[in-house]
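Taken from a larger complex, these chains appear in their original positions, while the remainder are omitted.
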């Protein structure tokens, strides 16, 4: 299973008055991880979208293990946990770059939407991106 | 089981270029639902926090069923799905106020933190708020 790691730094805007990162912002970091995973695999999500394919989020799960704090460097590790022509599931691990402490583990499930915003199968040309064979055989699930 | 409904209107800032509400914003709406649930039950979350008790999110799950769109009026229905002196689980249903269409169902799990940001039991005086008896008997789980 291929994984990709991307780094970002916690912004002041992302903190809340508890002195830690507001929990909804982890979902934005997961988006960053997902986009960079695709870029590393050779596809820019913006090109995918320009070609009429959208990845709509249908489910999010996130477990928060330790707080992220202002100005910390964060590593978002991203992988494809499951993929079929109709659905894709990404897994994520979010950790502090310096200490290595895992801050959150999470996953998102997505369906592919066409230009009409209705579910469709992922076009053949993009299946390799998510580890599917051209025939759409599901990727191995870890 | 007590439920509380609160209303909000989708802000332009909450949309993304897919023309719908960006999915992380639902977590903010869930926060609004949670806070208004507490207010309706007689406790302002800010007073709870001022007294040294914090409700830290330890898990979020959200299933997205239909998109929310700019300027729509949204109803967030909130309830306590499970409560013990150490942990509370809120359930939510997010729907379009006009059509009644359910846009998302979700839940959050929380632990109580003390002023030292370490887990502690919820003080007795607040247990009624979440449907617990003073002895901390768990609320019925629906």
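Just a few scattered comments:
Lettered A and B in written order, each chain numbered from 1.
Heads up, the rule we're going with is that contacts are C-beta pairs under 8 Å (C-beta built on N, C-alpha and C of every residue); 3 or more make two chains touch, one makes a residue touch a chain.
Keep in mind that this is a model prediction, so the values were computed, not measured.
Note on stoichiometry: the full complex in this file contains 4 copies of its one protein sequence, with 2 placed in the shown coordinates.
Please note the rule applied: only the chains that are shown with their structure count from here on.
On the chain B side of its complex with chain A, the touching residues are 18, 23-25, 27-28, 31, 54, 56-64, 67, 117.
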